[in-house]
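Not every chain is included here, but those present sit where they belong.
Each chain carries a letter (A and B) given by its place in the written order, and its residues are counted from 1.
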Amino acid sequence: MGSKVVSLVEAVRPIKDGATIAMAGFGIGSGPIALVHQLIRQRTKNLTVLGIIQGNDVDLLIGAGAVSRVDASGVTLEDFGLAQNFRRAAQNDEIVIREYSEASIYDRFLAASVGLTFWPTRGLFGNDIMKVNPDLSEVTCPFTGERYVAMPAASPEWTLLHAPFADENGNVYHPYRTDFAGFTEVILRASKQVIVSVEQIVDRTWAMSHHRDTLIAGWKTVAVVEVPFGSHPCGLGTLYSPDAEHFREYAQASRDRESFLNYLETYVYGVRDHWGYLERVGGMQRLMKLRSGSAGA
Amino acid sequence: MASHDHIASRNRYSLEELLAVTLARDFHDRERGFTGMATGGRTGVLIVGIPLAAMALARRTHAPNLSMLYTGHIINPALEDIKGLFESGPTLAAVRCEARQSSADIFSMVERGEIDFGFSSGAQVDQYGNINTTVIGNYRRPSLRMLGAVLLPEHFALFGREYILMEHSRRRFVPRVDFISGAGYIDGPGAREKAGLRRGGPRWVLTELGVFDFDPATCRMRVKSLHPGRTLAEVRDQTGFELIVPPQVPETIPPTDEELALLRHEIDPHGVLLGRA
């Protein structure tokens, strides 16, 4: 069979300037950060990012100048404050933002996932989102005459996903899902192609007895790459926790443009690869402590 | 609400306890109350910690069948399993609870109108109860871009009612929010209906100074009660618009000994929810 296993460099190479992408995860949880770093390294530009609530994933890309448009209901570092690159780009009118509510943009993915071209919602009535988002329209229920706001379906050309396991055919297994996995599932269903990084590539025997943990079947997967701790500094499901210390460093560094460029130089451009990144953020000794349930000192 | 010591120092209860008790008394049995994910800091205390304590208190007093939806997913959690107001995958997954539901369940509950009430905060609230978490200043070139509307549109459009918890200052209590991220009464009577909204909207605004509701005739914010020791002058000083003030402004009813005992010994013994941790 044709294995889909590639290097990190090869995995994101097909994403060209101007592509429309999504990144699985929710807020600062479970982001595909190793893939995002590589997108930055290959200096992709003018991305449109579709998301529900995004975190450092989008903020990194914006800070690296890779993004021209974001459709989302929020971008936040959660406990670590505002997403500063997002904030700065919005204030300087450097990116286009299409405002949505959380459920309504979820529904845009849901629409695409079931092959619909639009979705009706009631959640935006009375909201200034209706004034500033030019992509909205209207639709009327043919049975009740009720009026809805209509939104276009959201179908990313590429979704970047980091997950615990995949096989070489691109089937992805996630035994460590949290309650937020539903967001990832609908985005994956809505996507045309999926680029997957995983903690570990598993063999067929393993896969055949872990089918109950399937996150997505392999046919839309175009690349599989093994990058342990590929969500760092995000946590990954219930498998490992976010690196709070690194997030604080990130939040501090992103407060102004110069220091953020230094951050990118240190952690993205200036490392030889993902192993170099893991080394620079503290190496194995630091990373092992992030594992779920770890009580060691 | 940096000055909440004001109450604690003179009273036998904290501001957070007063707010929790005030909220708890407004909940009915069999209702479903929703809190988002706790993201830490003072906002976490306001829109997750105090609400969870209030719902837990109501369940232990007059509303035993009230359902608490923590992060939406976690139904009636074992509160002792909540270790802090910033949680991520591994810690949230470990919280024991009566039931869990998926994100698809949550959004479909929200869209079906099955949530009775929620809690929110923002950088600004205005005299019509609109709130703003999107931008300060002009939308196209804002002086501050914030996180965005997230689920607030649904809180104010599809929930049965909304409680707003805010720090009370002129900067936050403005005549007109710069962006309506959650729609209150918009610009006055009839505006919600005209916009297509069929239910819900802000019920109260709770601050360190008092509790505020909305005058049915004008839809404008009104003083409902002042916390013990607070004055109308203080409130007016910290509010950027004219509040409706009824002839009689009562004092917010303080917690009873029984309520305090429940909060301190059963519901939040380690102060995780009510900000004493």
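To be clear about the criterion, a residue touches a chain if its C-beta (ideal position, glycine included) is under 8 Å from a C-beta of that chain, and two chains touch if they have at least 3 such contacts.
The model shown is predicted, which means the values in this text are computed figures rather than measured ones.
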Formula of the full complex in the shown chain labels reads A x2, B x2
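The working rule: only the chains that are shown with their structure count from here on.
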Averaging C-alpha coordinates per chain, one finds the centres of chain A and chain B separated by a number of Å equal to 30
The residues of chain A that touch chain B in their complex are 27-30, 53, 72-76, 78-79, 82-83, 86-88, 90-91, 93, 97, 99-104, 106-107, 121-129, 132, 147, 176, 178-183, 186, 235-242, 292-293
Residue positions on chain B within touch of chain A in the complex are 37, 39-41, 44, 71, 73-74, 86, 88-93, 100-104, 107, 110-111, 134-135, 139-154, 156-158, 179-183, 186, 191-192, 195-198
